[in-house]
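Removed from the display is one protein chain of the complex; every other protein chain stays in position.
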Amino acid sequence: MSVATKTDKIQRLAELTAVKETSTGASLWREALRRLRHSKMAIVGAVIIALFLVLAIVGPYVAPYSPTAQTWRNEVFPNRGEFVGARGENWFGLDHLGRDVFSRMLVGARQTLLVGVVATLIGLIIGFLIGGVSGAAATLGGDAGKRVDSVIMRFIDMMLALPSLLLAVSIAAVMGQSLTTVMIAVGVVQIPVFARLLRGAMLAQGGADYVLAARSLGVRKRRIVVSQIVPNSLSPVIVQATLSLATAIIEAAALSYLGLGNPDPAIPEWGVMLTQAQRFFDNAPMMAVYPAVGIIITALGFTLLGEAMREALDPKLKG
Amino acid sequence: MLRLVVRRLLQLIPTLLGLSVLLFLWLDRLPGGPASAILGEKATEAEVARINRALGLDQPVYVQYWRFLKRIAELDLGTSTQTGQPVWDEFVLRFPATVELSLLAILIAVAVGVPLGYFAARKRGGWLDVTAVSGSLVGICIPVFFLALILKGVFAVELGIFPSYGRQDTGIDATSVTGFAVLDGVLTGEFDASWDAITHLILPSIALASIPLAVIVRMTRASVLEVQDEDYVRTAEAKGLKRSVVRGRHVLRNAMLPVVTAVGLLTGSLLSGAVLTESVFAFGGIGSFIRQAIDARDYPVLVGFIMFIALVYVLINLLVDLAYSLIDPRVRVH
Amino acid sequence: MRIIKSRAARAITAAVAVGLIATGCSSERDNKSKDGGEKDTFVFAGAGDPGSLDPALASDGETFRVTRQAFEALLEHESGGTKLVGGLAETWSSNDKGTVWTFNLRKGVKFHDGEAFNAAAVCANYDHWFNWTGTYQSSAVSYYWQTIMGGFAKNEDKETPEANYKSCTAKDEHTAVIEVKEPSANLPGGFSLNALAIHSPKAIEEYKKQDASAKGDAITYPKYSQEAGTVAGTGPYKIVKWNKGNKEVTLERFDDYWGEKAKIKNLVFRTIDTEEGRRQALQAGDIDGYDLVAPADVETLKKEGYVVPTRGVFNLFYVGMSQEANKALKKKEVRQAIAQSIDKENLVKTQLPEGGKVADQFMPDTIAGYSKNVKKYPFDTAAAKNLLKKAGEEKLKVTFCYPTEVTRPYMPAPQDLFELMKADLEKAGITVTPKAMKWAPDYIDATEAGSCDLHMLGWTGDFNDGYNFIGTWFAGYDKQWGFKDKKVFDAVNAGSKMGKAEERVAAYQKANEVIMDYLPGVPVSSSPPAIAFAKNVNPPNVSPLTQEVFSEASFK
């Protein structure tokens, strides 16, 4: 047969086969991303979070009034249960000290976010370290490592045994009342969660074939942990982090309900606002509803995204 | 089986010891003492000093710890500085309340959560599924105390269906046998008392149940979805078994395994919620009492109770493991 | 201005709730009809559990509210007033020096345990207290005895004050004579304290058998004080049950009461620690009344037809300044600037319950010794600024502490009050650093150690004597204020040693003028703690000293 025919035979073949290539071999993460894009949960969650972030960033600049100025303090009479609801100049009405609730909501978003993020970071970082050490020890540390691991885990169990809120309250009691305290208190509560997660994932990975392979090839243990096990154990931690943002925001609200919120109640933060407002629930329910809804929706946003990520990353829930 | 129990109980000892040490270090860091808590505005430095001396709080922490260990050895938990009563009595007084509350809460969570999650999974993407999932997601995101407030506002105050606070009506003088109001009523035949106690429990327990409920719904759902694709389910189908059999014996039974563990852990963690719910409903249980104890620097109570909670927590986990080994032959302890 | 109707509240709560609990709610119904039939039980909610059933061991209002119904002291305040009147003693007198007090006792009085009341009984009580040992000598247990009578027969702690009590003698069946070493401003007022109420001698014998021990890490109250049965007084009600688990104390009408018998058979005190908890309980019909109503709720409850009588004021709310914590406060201009920058009127108008008054001295106007012509410091931000400039403190920075998790009779919503005052101070150009602390112990410790530049605190009078107010603060150097000023101290103490009441009053008026001239702090307001009752209740006379006697209450 002639050269010509041979070549275009190959070309024809090439273009026909080419079509198939795309569908093959997508990494776990790319797969996950693809599924995320198709998940309604993820989209809704992402949108909420986006809005919240925008609010947190621009809120203070677009707020119509100062959130702390008691401009209308002579118009509200908490002692007579007389409040000012939504009206032209104050879209969300006034709070119990004659401040503009709408402005406070706008500015409050940032504080709320701040608390959530920092708290989660605290829990994440410390928990990550503890869990990492423990996991590494358990997977590659031999018997000594196993002992180390079990000690650490005993400690973590102790932390878990204490009801998270009491832990938080007592931390606040020790450190005195401040925004930092709230963050730390909420963060510390998250530590065991992250630690356990990472350790669990690492143990699972520890048994994996590629780890055995790497070890049999004599790769240094630290290297295996850092470059193999940990990266492969990350996904559940990342998911948890997203979910924790939600819990952090709620826990923070709970703390301020227990009277441990920001010591300067003038600074608007949704949890504090809710706590203050619920005292006047009968007379001015909306005053409590605004921050409550704010908290719920935000938390919902993070939860949705987190759950969607979990589903996307969990091979079992494919399809 | 027995060996497992014994081993766990032995493991408990170092845990508790470690915990108690941590506690004491923590207490040592707590500013202020019980004295000023007792005296309020009336406190003056001298008074405070005198009281603290009387309580031996002026001694270094390790001395106090040693005293504590000695007391524990004599099975004496010490005395509450708030109420001046033996910690043990205070405990016997309040623990039943929290137990009742938690049990009912978890009961609601399971009774509603499991079926909901199951049918949600069966009709994946259906309206039930969507509502169940979104509902449970929202459930997690509502601050417990807010939910409790709303529940109380609506069902106790506005509609007056349920009592708004406390464990028992004043009208009823129920004879207390075990301290478990509901149980006592049954034991003594004062069923009105039982009923009264139950009505007092409902609102708080619903509030408390919100989070476990949400978790259980989603767990069950996920678990069922997973099991549905298992080979053995396909085998069952291949045998042409009736739907009911396939679902009951082959899907549900396997799907329940993770849920059982979850329920255990949730029960252990209920106390946090209890702190809030109990204070909203003035429900005299452990949760609210420990909070007061922290505010009032009531060291003996704090140590005693927290140790006990740790104990309970471990025991619950033990129970879970035992239950697990019963329903899953693979982990049966030989 | 539009007021949100509580109809809106209903709608929203309902809507939200239905949404929220769509998953959770089992629609159980409570078939048991509430209070069916003739109502013979009156339920009153307090904010905290009583500490003991023996008032002698207590120092807090929650305890006294209960014990006051079952125990009576030699003297009492007139129902609903602040005037001292005879209690178990019909009349009383003292020598000019004020060291020998003679009480002509009421006849035909019986104790709950059937014992007869007489001079011997009175002395049995006073001697019992005087001879207290061990933990009983801790001020945590015997605070009021020590305030009124000083120390004990044998003081065991060097820091325990010297005993001022000398003796009690039964001159005859119905005449008791109590002698003290030094005249004291606390007498005769002190004799009216429920902490010094008279117990049945039989009970006292029982008490003596038991000891309050400090074994372990805490003061253990004696058993008798923790369960009904032993304690026995003369009051219109007798304590029959203390159900701690249910947080309730049950009392029952004492049919042999010497005076007018209680109108309602059973009286129950319950504990609901949150304001809205108590309010909702009342609205839900679970209780017939409660104390410490949140000011915000007063109008609401009135609108809904509840009975909300207004108490007279008998307390004082002030902003304390610790001159050692912040040197700037040593300058009078600065203190005056702070005083003038606070808008007390607005505070009272918007925050305090009905009946609240702006205070212009460290004593409410219901106390004998209140002075009409003290120096006034009206609200005037501009003036305050000038004063600061004069003092060279335009850039004044202060830390301002406030308590969380607490409401006091004089301070209904500390955080709100704090926020308003903070805003005021800032308007005057002062930089305020807020410090929030748990009421007990953190806040108490901090304020009493004078570690806050500014703090807010107050005082509720125990009995009608000026010294009970100004004496607690300005009798001498006190870290809380951190100043030494002989002029002030002398003025305050002048009255305390005088036997004659009239002389004392004059002295107190003078003292108030001196104090307000020196201006150690800013008296802000006096406000009656609000109390509320169900629609179908004829309430007892409400008392400025929050000393309601529930035997006066009845159902419509």
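Per-chain numbering from 1; labels A, B and C assigned in written order.
Convention: contacts are C-beta pairs under 8 Å (C-beta built on N, C-alpha and C of every residue); 3 or more make two chains touch, one makes a residue touch a chain.
FYI, contacts and distances are computed from a predicted model.
Look at the chain that isn't drawn here: its UniProt entry, checked against "NADH-quinone oxidoreductase subunit H", "3-isopropylmalate dehydratase large subunit", "Peptide/nickel transport system ATP-binding protein" or "Dehydrogenase", names it "Peptide/nickel transport system ATP-binding protein".
Within the full complex, the residue among B:Leu101, B:Val114 or B:Ala236 touching the omitted chain is B:Ala236.
Residue-level contact of chain B with the missing chain is found at 230-232, 234-242, 245, 249-250, 253-254, 257, 327-330.
As a convention for this text, only the chains that are shown with their structure count from here on.
The chains in contact with chain B and with chain C alike are A.
For the pair chain B and chain C, the distance between C-alpha centroids works out to 37 Å.
Distance from the chain A centre to the chain C centre is 47 Å, each centre being the mean of its Cα atoms. We define each chain's centre as the mean of its Cα atoms; on that basis chain A and chain B are separated by 25 Å.
For chain C, residues that reach two or more other chains under the stated contact definition are 9, 13, 16, 276, 405, 438, 442. Taken residue by residue, chain A touches two or more other chains at 173, 176, 258, 278, 281-282, whereas all remaining positions touch fewer. Contact residues on chain A toward chain B in their complex (touch as defined above): 154-155, 157-158, 160-166, 169-170, 173-174, 176, 246, 250, 253-254, 257-258, 274, 278, 281-282, 288, 292, 295-297, 299-300, 303-304, 307, 316-317.
Chain B contributes residues 31-51, 53-57, 64, 67-68, 71, 76, 78-81, 83-86, 93-94, 96-97, 108, 112, 116, 131-132, 135-136, 138-139, 142, 147, 149-158, 160-171, 173, 176, 179, 192, 195-196, 198-199, 202, 206, 209-210, 213-214, 217, 279-282, 284, 288, 295-300 to its touches with chain C in the complex. Across the complex, chain A is touched by residues 1-4, 6, 8-9, 12-13, 16, 275-276, 279, 294-300, 303, 346, 349-354, 356, 404-405, 412-413, 415-416, 418-420, 422-423, 434-438, 442 of chain C.
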